[in-house]
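The other protein chains are all here in position, but one chain of the complex has been omitted.
Here is chain A:
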Amino acid sequence: MFALVRAPLAVLLIALTLAFGSAALVVMALLDQPWLGIDIRQGGRIVTAVEGPAAALPPGSTLLSLRSPEGGAALVLDDFDTVEEPDTLPDRATMDRVFSHAQTARDLAMGPLLLDYLQPGATQPQRLRLDPAPRRPLGDLPLTLWTQLGVGLVAMLFGGLILGLKRREPAARLVALSGLGMMVSAHAAALYSSRELALPETVFTAASRLNGYGALLFGAAAVWLFLIYPRRLGPRGLGPLLAALILSWGVLVALGLIRDPLLMAPLPIALTILLLTGIIVLQYRASWRDPLARAALRWFSLGFAVSSGAFLLAFCLPVLLRQPLPMPQAHAFLFFLLIYLGMGFSVLRYRLFEVQDWSVRILYYVLAAVLLLAVDALLIYALAVERVAALSLSFFVVTLTYLPLREWLMTRVFGPPRPDPSGLFARVTELALSDPGPVRTARMQGLMRWMFDPMRVEPLAEMPTEPRIDGDGTALCLPALPGVAPLRLVWARQGRALFSPRDLETLRSVLGMAAQSIERRDAFERGIAQERARITRDMHDNIGVQLMGALHAPETARKDALIRRTLSELREIVTDPFMADAPLEALLGDLRAELSGIVAARGLRFDWCCDEAVYDALASKRVAHALRALLRETVNNALRHARADAVVVDLRLRDGALWVRVADDGIGALPEDEGAGNGLSGLRARLEAAGGEFRFGPGPQGRGTVLEAGLPLRTAGSGPGQKEEAA
């Protein structure tokens, strides 16, 4: 329960309950008075328009007195009896008389009464008998009542909101306290300034006093507030001291030591407002070098200064100078709405009191609820709609107006929407594809300008690891990315806003995106570099060596063969993009076609036996090259030297190694033939480098030549494969 009360929403709801309760009390007190149904111009006795019990009263009549038909003393009315604000009365005696007249009028109006009046232009008073209604109808309450109640509500709404969000902040407490003072003052004034003639003396007196106390409380809290917010001015105790001084005036009034109406409220209020204005000017000057405080202060303090100043001019000064008021006090109260407008704007735009975005949502929900109640009440009372129907109707109206309104407000308040994805994607991609260093950093600066429109983008000397908000939202620091120097953005949206946690969130995801894109590009570049390295190595190892061989080969046929082979290897290098192990199927297919072509061209028989498993076996590039060299060399040897009729190639998989057997039925060769210019020694070296082994000798029954070789395969767990290492 305690935790619930501490929740921001709970504090706000308590504040609003207080405000609504107070407003309800005022309205109930007003409705509870007997009603004559006369409409009197404020500060006079001339009836303007009449309805209700006194409908017979001609407009423009001047009221003279009220009396009971049963006799007794008449209540002789004077101009002061309809005064809007008793503080404006010339002296204490008049004030007390006005209070007691209101009580007398109430007592008389409890029954039928006789009303003496003067018709316009007439000299003889006339008398009207009327039966006052026991209660005043709601519809008769003037608009000024509602505006004053509204000012009090708004004051409590903002006070409660700020207090709820920042309970521990002295400034927030003072805002709430000033709101309370404003509400008490406005609601008290609403009560007595909306009376007809009748009001219990005690209520009138109390409300009049409360009006003054509330005003003093508001002033004291505001003075204290601006002595500590945004900066502390003067010594620590100055705020409480001045506040106590202002409040002590109220104590003096309460104790009856100050009795003059002018001195009771208008004078201390005027002095407080002057003091407050001076303090705000000092605050403004003090924040000269602190743009953040200044930005926050601008609208907030402007609201205070303008509204208080206007109240001073429109109410306090005329009263003090005994001049007629330029406007009803109720209207002057509306100036105070400016305070809360300014406060709301600063909270939303400049994180006044460090309030976060979500607080605004609370505000919106409360607004919706208030709107709902208001529409509900309006429908029930003004249109006399049944309760259930009214509720559903108001739901309908609220949904219809509130949701679009909220949407509109949200987008207005939270500034520019998140960057649009397509533009963002294009910019991040450009950034990632640009060259690391100054170019990429410039692209990053461009991206940041596009996203946040900061006043400045400057290099950052330190190396933050995470993006962060600096200087209370005036700056945003970016960590370095590969090829991008760390940056600092100063003043978001050309100084119109601060960097918010939302901006930080957006930035974090954009930086993540950029880092990933850069990483991908780097991986791609590495891939290109590797491929280039492969081509270079293949060119050197195969093409270069073969061409060299062709250059030094003595016979044209050999030259041609070597060049042709070089070309076919060149084709393989261009075609084959793979570094990794590949299945033997492609290599064996090509070799079989090539060799059978050559063998067939010489009119020999060519047999090819190959296990199915061999085609699927994986071989490293080295093994593949060795295999190719082996088959080409041995088949060519058979063709050139053996005088054979047939060549048989046999490929099998055994013990994880590829076993190759090439046999011919020619004149046969001996192991010592190796090294006789037939390329066999080179072949052995190549095979052994690939981890293979090699045997060479006469065929069965001494016929022909048989070459046997074992080549390790990647899948091998035993055999020659153990000698093979990653190529």
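FYI, a contact is a pair of C-beta atoms (placed from the backbone, for glycine too) under 8 Å apart; a residue touches a chain by one contact, two chains touch by 3 or more; residues count from 1.
The working rule: contacts and distances are computed from a predicted model.
Per its UniProt entry, the chain excluded from the display bears the name "Two component transcriptional regulator, LuxR family", taken from "Two component transcriptional regulator, LuxR family", "ABC transporter permease", "Spore germination protein KA" or "Acyl carrier protein".
Residue A:Ala600 is the one among A:Ala600, A:Ala613, A:Ile667 or A:Ala689 that touches the chain not shown. From the options A:Asp91, A:Asp131, A:Glu466 or A:Glu585, the residue with contact to the unseen chain in the full assembly is A:Glu585.
Among A:Phe20, A:Tyr284 or A:Tyr615, the one in contact with the hidden chain is A:Tyr615. Those residues of chain A that touch the chain absent from the view are 560, 563-564, 567-568, 570-571, 574-575, 585-586, 588-594, 596-597, 600-601, 608, 615.
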